[in-house]
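Apart from one protein chain that is not included, each protein chain of the complex appears where it belongs.
The block that comes next holds subunit A.
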Amino acid sequence: MNLQIALLLGQDGLTNGAIYALLALALVLVFAVTRVIFIPQGEFVAFGALTLASLQAGKLPGTIWLLLALGTLIAAIEGSLAMRRRQFRRIPVILLVNCGVPLLLAGGLAAISAATLPLPVQVLLALLLVVPLGPMIYRLAYQPVAEASVLVLLIVSVAVHVTLIGIGLLFFGAEGSRTPSFTDVSFEIGDTLLQGQTLLVVVASVVLIIVLYLFFERTLYGKALRATAMNRTGARLMGISGTLAGMLSFTLAASIGAFSGILISPITTIYYDSGFLIGLKGFVGAIIGGLASYPVAAAGAILVGLLESYSSFWASAFKEVIVFTLIIPVLLWRSLKARHVEEE
């Protein structure tokens, strides 16, 4: 391997690593706040990418049907709860938020041809279609069992994951899609060509990480999420309900997932089930961070990206094996290092 190949592989690894880092952060966030191991994280990557692709192909993305269906289901549940509690004034709001907004979105998409819209608008539309699925899935699948054990929540995650994969196949078909590059700029550094898209992925990831950092450090809602992760009872006593914290963290996780999918779809072809593997690699990063430390999780995810890219050069058949085997020494090191401190 010469320097040029090394640089090329490094560039590739960093790009993928940046995406894995975003997903690792989302996984740590969701676990810290709700104790859910969010296996369906990867599906949001695939849904984000494929929704954008079908918008660009001038098709009505299938995710709109999912949005409508989940919205109707939630409206039915919340509506009957409000009836039982005689809070009739809440019903119009429930209907508007859960059915009205998706219907409006569907109507808008049917009326205009999304393929002709400028790229930023298409990206925004794709995010609008995919991100609400996060809190909706929380409401339907996780909120009723929010107090259950981590194992039960994990089983729910597996179920949600399998369901979403099936729905993805139904909506987007078995063929993969790749969206056109956001930018055609490329730079030459020595002998290596640096693609603009690659740079964009890394810069966008860094910006998103900074935005997340500011959200958690500077805003009261961000602090409320951190507080819930630290002390659930304490947070509840301040009026920060588990439901609010869950909804908020799932919204963030869905945004991060969909955004990551949109970022990588010009680089890799995304299939309905590609998200799972991408999410799993983010998960390896999150595990390196012990599902608790954001910086270590991000660093771990970048390590995963680099390891993956270099092992694809030396032993491409064993690429995935090498990446996932990384978990074993990490877990070993973690369990040896862990001190069993009794909590107060």
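One rule holds in what follows: contacts are C-beta pairs under 8 Å (C-beta built on N, C-alpha and C of every residue); 3 or more make two chains touch, one makes a residue touch a chain; residues count from 1.
Going forward, contacts and distances are computed from a predicted model.
Trainee: According to its UniProt record, what is the protein name of the omitted chain, chosen from "ABC transporter related", "Two component response regulator", "NADH-quinone oxidoreductase subunit I" or "Cytochrome c oxidase subunit 3"?
Mentor: Missing chain, UniProt protein name: "ABC transporter related".
Trainee: Could you tell which one of A:209, A:224 or A:253 touches the chain left off the display?
Mentor: Only one listed residue reaches the unshown chain, and that is A:224.
Trainee: Give me the subunit A residues in contact with the hidden chain, please.
Mentor: Subunit A touches the chain not shown through residues 85, 220, 223-224, 226-227, 230-231, 233-241, 344.
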